[in-house]
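My structure is below; once you've seen it, I'll send some questions.
Excluded from the complex is one protein chain; the other protein chains are retained at their positions.
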Amino acid sequence: MYSAFETEIIIRPDDIDMNNHVHNSKYLDYVQAARFDQMINNYKMSMEEFHSSGLNWVASTAYIEFKRALKLGDKVVVRTQLKSYSGAQVTVSFWILKKDNKVAAEGYLTYTMISLKSGKPVRIPEDIIARYTI
Amino acid sequence: MYSAFETEIIIRPDDIDMNNHVHNSKYLDYVQAARFDQMINNYKMSMEEFHSSGLNWVASTAYIEFKRALKLGDKVVVRTQLKSYSGAQVTVSFWILKKDNKVAAEGYLTYTMISLKSGKPVRIPEDIIARYTI
Amino acid sequence: MYSAFETEIIIRPDDIDMNNHVHNSKYLDYVQAARFDQMINNYKMSMEEFHSSGLNWVASTAYIEFKRALKLGDKVVVRTQLKSYSGAQVTVSFWILKKDNKVAAEGYLTYTMISLKSGKPVRIPEDIIARYTI
Partner (left out) sequence: MYSAFETEIIIRPDDIDMNNHVHNSKYLDYVQAARFDQMINNYKMSMEEFHSSGLNWVASTAYIEFKRALKLGDKVVVRTQLKSYSGAQVTVSFWILKKDNKVAAEGYLTYTMISLKSGKPVRIPEDIIARYTI
């Protein structure tokens, strides 16, 4: 079991859709924002540093279950946790939590490491695996 | 096997992200746009008419595999197809296609019919099942 | 001169566009997010309370000068200040500030108070003018 990390997200009015709730595709944006934050603060290697190393993470698969609507003013925390890794890919579980840890949504994303130059998948280097398997 | 329907999507510059491709959460917006269009043109019952009947469709689950990047200027078609239905839910398969029918992404969405008044799931009425199972 | 208020905005990766900067229309979303926050924390009447009173604020005019790009990771503060009011309208000046108070953008928005029921402009009630002219 790897460490779970949390990032608070502030809902903006432009995230709200015709149903008066956070638009469903924005949930994935919240998870992405949390991952970027956690890359800096928890894994200690920002996306910018990956880019400087000629690497990039791209989403290959996303699965999400929408369980509770998020409204403007709701306090939102995104928790993510590395589930597994193999070759060029990591699978990351996520939970979008409201107050009292009620789950607004949960799911996972598979990210593939690619070379910025070739655009092709590259095996995740050992030093990055070491950073991620904390 | 139910009918598959197609809707052309025009990529806008505001859909493009830092990777110079369509932002990944926008793919779900493209599928939603296609479904709204197909509700009008294929299922012959617009979302507005659902609302007038006191009903709403909300996404409960989304699964998507990202296979090819979409760039500004790419011609995009979203094909969707009812896969199954049960109780208050339908499962809809989708394919986001580039020129030559190359798959940019594919997956499915589960939508739940809810009552606008109560916010609770409601069994899909027979006349709507009849419209959708064409 | 009325009071100026400030709200911190967290840039999200989905705000970044093909130029690797915050997308220009997002600047207006940041101002809107700041106003919603300041309605709650400074003017002490949330948009929700306006809605409950049968009122809504809609943007009628926006003017913005883009002066410096915003990048992911930049610390952003939006300062707004009531400039004037008359009839159904208020004019609000805004500054989007980076670290060291460097101006990323500045401009103004004119908002019109409308009746939720009729959709027509309504003269701003005295008690709301009192709240806003602090």
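By written order: A, B and C. Residues from 1 in each chain.
Note that in this section a residue touches a chain if its C-beta (ideal position, glycine included) is under 8 Å from a C-beta of that chain, and two chains touch if they have at least 3 such contacts.
Keep in mind that this is a model prediction, so the values were computed, not measured.
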| item | value |
| --- | --- |
| Interface residues of chain A (partner: the chain not displayed) | 13-14, 16-18, 20, 23, 25, 72 |
| Hidden partner interface residues of chain C, rising order | 19, 24-26, 28-29, 32, 56, 58-66 |
| Residues belonging to chain B that touch the chain removed from view | 10, 12-14, 26, 29-30, 32-33, 36, 40, 46-48, 72-73 |
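Quick note on the criterion: only the chains that are shown with their structure count from here on.
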| item | value |
| --- | --- |
| Angle (degrees, nearest 5) of the CA superposition of chain B onto chain C | 180 |
| Geometric centre distance via CA averages, chain C-chain A, whole Å | 29 |
| For chain A paired with chain B, centre-to-centre distance based on mean C-alpha positions, whole Å | 23 |
| Numbers and ranges of chain C residues touching at least 2 other chains | 13-14, 72 |
